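A protein chain is absent from this complex, but the other protein chains hold their places.
Chain IDs A, B and C follow the sequence of writing; residue 1 opens each chain.
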């Protein structure tokens, strides 16, 4: 805690916690704080963060507020979606995938302003501290990292608020009491965890959800949409081309309306314990289903099965914070190569919390009605070939059977 | 086709196709046919098969009609469910898992009646021929296998019906014309494929579905159920203990009511082409979700992630017909070992096609509220440990970063 | 056998078997035969093949004799070596890796001369038929493939020789009797199998070896060499830069002298049976050891372990003939990405059949004496970090231990 620090770039949301951190950094390290606030589509006003930072003495030229939405979706979310990534079979990695981008931008700013340290507001029990810091270290191996939650003695809400008041940091009324749960949001998802969610047997209370309507309150009529893909990425909805962030936002709106993408999960954190979270990933859930559907038509079996076998590892790497690692990049190279011909259209029905693929077509389809048909295929496939195929597949099992009987 | 065959055991459904096969075997091989009809919960009367077989000259003691439902669910479906097996990310393997049991029983009967051959009615384009025959060969390496669809010249529906009429095989009215699609059913699922389903862009017509109501017609109120697990297998619903087959049937009824478990899929067949199928797996879909949920609480991360990585391979083995193979048994041994403490209760909400986990509890839970809590954990977890953890995780990335910058 | 064929490109070695095939094709299909003879460094005169082909009526412009040595080593052997590929833990895939190149060139020639078929001399029991034909079909899906060994009735040596004599094909004296084993050779290796090698308990007789001296007869003094790598490929030996084929030839010579690279193996063929073979891969064995050594210094752990996990699959794909498959290309993309900084020098000692790495250095080394040293590291590594690292690694095991005790 006592290494001299001259200038630190703080990932700053403008909220109470990171405001306290801002002040604490100034005081503890007697250093200049540079704030960085990213717009990842979390749906909050960011300008108030500027005012607050200024009020706490941050120089105007040291306040960075960046709109990273397109970069986030185009360079992080979509590549991950190409992998059909699901952590522990279910989680679409909405928080995990945002951290490396924040870390990267923070390091870029640190270089620009010649800072010697970076800091974040993630706690010592969670995955996010790991994700931030692995990103920092991978991109700037000799940067100093300050994680106040692991260092300070503000170990209770009361202590935090006392510190804020003592240092003239405004405490919003609704932050006075303990929040009933904590959230993280970006264009891909909102996650909620803690407190009222800590009993995994208790149903998630309705007020926790913010990005989707309850499926029971969704429209009684299904809605059919069409998503177009190019090289594995979605490029249009219902014929309307969109940028990555715009497209994801549009899918989010559709998902919200139809109550799609809620997930109640008990997951295994990288730091070793289980936690219970609730995720809302409306657009991402639709996209995941659609991407699998277009791959069904356009990916060869060998490529598809290899992708399925590599996916759990890939998802684990992202969850654990290893986006900037050689092994993630190797897997990405393999995955991306497979997407060259993943082009075409998927038709989906959205209804009461469900996403149902009902059709897919592609100029690059590998599906051959002529070969598969129950009707006469005019010699496209010789059924007699199957006899030899099975005979040789069986040979080792027969040798085995003869030995073991 | 001309090897002498004395006695052949035919997997006989009693339908038109296998009746034609029965007759064709008698004529072509001049041999005795033994019929075996399995009750796997396909929901058809099986006694008519006896009458038909007798009518075609099969000796009464050579007609086997066996109720295999408990064995099917207990020894095949549940072990597979322990693996969370999904082929190509989505398919619950309802047809694939039934084939090895049929093959096994057929071989047992062949031994009993001293038959020298077995036969089945699967076509030369599909996966089922492979699954049947790999099962036969693994269990009886020197058995002769007769696959009429790959041998005879009845290559059109018309030819088949002509053959039937010529040999006094009754042709049901509704079989005169071409069926608009073909189905396979058992206690786990019904699959449909062919003809009207061959265009993957065209939505599956409503009349194809037989096991589930349309989600739009499902009840407007969700239903909450509780499933209890022991050693990874479900043993009770809403407190009522049931045998495996009874339990799956009860889940099927719940799934049917709420429109759960429909899947429109383009998949990669083992024989090399893509096909489009529609699956209804009402109970299995509920079970899959519930099993994952109870594992979330009771499986260690190491076990859970290893299972996730092995799963695609395991599912592929079953899909391809390698149930009776050393590698499937090795994977099963690993999976089964992991299930010792997979005990507890899962609460699910069924609604309009969706299965939503809303709670889980276990006497063997690894979830520790004390460790994970946002509140003071009284030293259960020392946040300072995370610093060292991250530092060492990052070390290789830092060495890499230093080299590459 | 009776489809009309106009022109067929035959993979022609000039030996007795493919000469008989040449004639048989002309007679059976009444077609024009185009011969293709590849120099892959097998160490045989190729011009006699031209004379023989002409003698059997092949048009001079339809005789192709190509030196593919540089392409073979640069585009096939080296990419495979980047993966450290070993089939079943031991086999360096010398035969497997040559087949796709022959198939590719054969298809190119077929396009040039507008042939409608290709043919090869591999038997119906081996892997090579699969490798050739998967290559053909992948590159020219609609080509006709003729595999005489699976078609004709020349099922004994006697019948083959009678056919040759009947058609004025010269039969070398030493081919009159049955050869005691069969071989395949190229710049990477020589394989031997069959007959005297068929008893896996009997030691391989000394006369079978052709590429290496017996280790017991190798020099009594070890020889030390240095191999330089760039981007994962070897580029120089003892400071002398060489082209790929020249370099491999030089390593072969070194390996031959020191009795390096003999392998007596019982392996599993793709077609389902076990076979026993003897391989001599002198240069490849040295290269394999050297490549692993330079990776030890320059590959990050994440990349290295991922490569090790993917390797068996990659080797199996090559062994089974799937070089031209999306999944092999995906794995290659991942592997190649990892090799960017695999640069440096490896020092090896060759002695009496053994290759011993004794040193390695690199401008891109990730090895840090400063970090690893037993002596004071001036803060490069804080041993206290290890406590937290272990604590969090242990957390899940402790929760498990508490539950299970």
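Everything that follows uses one rule, which is that a contact is a pair of C-beta atoms (placed from the backbone, for glycine too) under 8 Å apart; a residue touches a chain by one contact, two chains touch by 3 or more.
Values in this document were obtained by computation on a predicted structure and should not be read as measured data.
Trainee: Using the definition of touch stated at the top, determine which of B:68, B:101 or B:303 touches the missing chain.
Mentor: Of all options in B:68, B:101 or B:303, contact with the hidden chain holds for B:303.
Trainee: Out of C:9, C:97 or C:130, which is the one that touches the chain we can't see?
Mentor: The one listed residue touching the chain not shown is C:130.
Trainee: Considering the whole complex, not just the chains shown, which residues of chain C touch the missing one?
Mentor: Against the left-out chain, chain C lists 84, 88-90, 123-125, 129-130, 133-134, 137-142, 147, 149-150, 155-156, 182, 194-195, 198-204, 215-216, 222, 262, 264-268, 271-276, 292-293, 296-297, 301, 304-305, 308-309, 311-313, 316, 321, 324-326, 347, 351-354, 356-361, 365-369, 371-376, 381, 383-384, 386-387, 389-390, 393-394, 397-402, 405.
Trainee: Under the stated touch rule, tell me which residues of chain A contact the chain that is not displayed.
Mentor: 300-302, 341, 364-366, 368, 371, 381-382, 384-389, 391-393, 395-397, 399-400, 403-404
Trainee: By the contact criterion defined above, which parts of chain B meet the unshown chain? Give residue numbers in ascending order.
Mentor: 268, 271-274, 299-300, 302-303, 305-307, 313, 322, 325-327, 329-331, 333-338, 392-396, 399
In this section, only the chains that are shown with their structure count from here on.
Trainee: Over half of interface residue numbers shared between chain A and chain B means same, under half means different, so which is it?
Mentor: same
Trainee: For chain B and chain C, what's the span in angstrom between their mean Cα positions?
Mentor: The mean C-alpha positions of chain B and chain C differ by 40 Å.
Trainee: With centres defined as the mean C-alpha position, give me the chain A-chain B separation in Å.
Mentor: 32
Trainee: What are the residue numbers in chain B that touch two or more other chains?
Mentor: As it turns out, chain B has residues touching two or more other chains at 301, 365-366, 368, 371, 381, 384, 386-387, 389, 393, 397, 399-400.
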